[in-house]
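Can you keep this structure in mind? I'll have questions shortly.
Our next item is chain A:
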Amino acid sequence: MPILETKHLTKRFGGLVAVDDVNLKIEEREILGIIGPNGAGKTTLVSLISGLIYPTQGEIAFNGKNVEKLPEFERSRMGLARTFQLVRPLQQFTGLENIMVGALFAAGESLKKARESANEVCDLLEFERRNLHIDKLTVLDLKKIEIGRALASRPKILFLDEVMAGLNSDETWQMISLIKKLRNSGITIVIIEHIMGVIKELTDRVVVLDSGKVIAEGVYTEVSKDPKVISAYLGEEE
Partner candidate 1 sequence: MKRSAVLVVCLAVLFSVVFAAEPIKIGAVSPLGDITGKESTRAMQLAVKEINDAGGVLGRPLQLIIMDDEMKPASGAAAIDKLATVDKVDFFVGGMGSGVHLAEIPALKKYQKVTVWIGAADHNCENAVGADADWYFHLHPWDYQQGEGYGIAWTEIAKAYNIKIEKVFLAYEEGAFGTGSYTSYVDFFNQAKKGQGSWAAVMKQFVGASFKSASLGGGDYRAILNQAKSFNPDLFVWAGYDADAVPIVAQAKEVNFTPKLFVGAPPGWPANYGKNPLAENVILYGMWSPTLSDVSPAAKHFFDAYVKMYGEEPTGYFAPLGYINIYFLAEGIKKAGSLDKNAVIKALEKVEFKDTALGEPLKITPSKVVKHQGFKYQKILQWQNGKQQVIWPLDLATAKLVYPFSFKK
Partner candidate 2 sequence: MKNRTGLIIAVVGVLSVMISLPYYSGAYFLSVTMTILLNMTLAVSWDMMLRTGQLSFGIAGFFGIGSYVSIVAVSNFGVNNVVSIFLAAAFVAVIALALAFAILKLRGIYFAITTLALTMVFSVTIRNMPTLTGGSGGKVLYNTIFNGDTTKIYWLILTMALFTILLSIVFEKTRVHYAISSIRNDEVVAKSSGINVFKYLTVLFVITAMIQGVAGAIYTQQYGFAYPETAFSLDFLMLPMAMALVGGIYSTWGSVIGSVVLGLVAEYLRLVMPHGSKIIYGIIVILIILFLPKGIYGTLESKLRTTRNGARK
């Protein structure tokens, strides 16, 4: 049984169809990549699954349970976690406290336990400046916070929305090894990425979206040769 499955998932904004009849099956412990040109509906798809927005049509089954009507916070408590494309740190807190929030609420831990978990997550992320205030941190630190908060919520499946954007190549490699570490710890990971090198390096399988529709699916090396995919990306460059 797949850990997450969508059936005919559709989202319309007024006249625009952002996600169009998407049927996904995500298996446990795989790393799935979602790629596609700008405006293909990748982030909207993640937001539908995480519960930030509700679908116009279709179903989402998580661990065999339909969740499409559940509010976001409940999905996150069930083990669905996501990061945001533009980092969204909580300005008032330190790095550690930001991460604690995930442990406190999504994982339902006590204050004391949450602080321990957050520290563990920081260790795992090699996030040293955890006790500093947000305004004193670097981009990489903020990315770590973004992932850390999701990790602290003890997710079963983790959606990473363009975590590599804005990182230099050293940092990118650091991040790649980190994601591998996460998969080894038993988390299913879905990454949305523009950098094809990252996709190639990390994913077991990719899904290509264009104008809200799935146009190809499979191993990256094969999908990347698919003429439909190539034309979709070419279309973007024009």
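On how the list was made: all candidates are chains of the complex that A comes from, given by their letters.
Operating definition for what follows: contacts are C-beta pairs under 8 Å (C-beta built on N, C-alpha and C of every residue); 3 or more make two chains touch, one makes a residue touch a chain; residues count from 1.
Only a predicted model underlies this, so the values are computations on that prediction, with no experimental measurement involved.
*Asks:* Scan 1 or 2 and return whichever one touches chain A in the complex.
*Replies:* 2
*Asks:* For the complex, give me every residue of chain A touching candidate 2.
*Replies:* Chain A reaches candidate 2 through residues 50-52, 71-73, 76-77, 81-82, 84, 88, 90-93, 97, 100-102, 104-108, 110-111, 149, 153.
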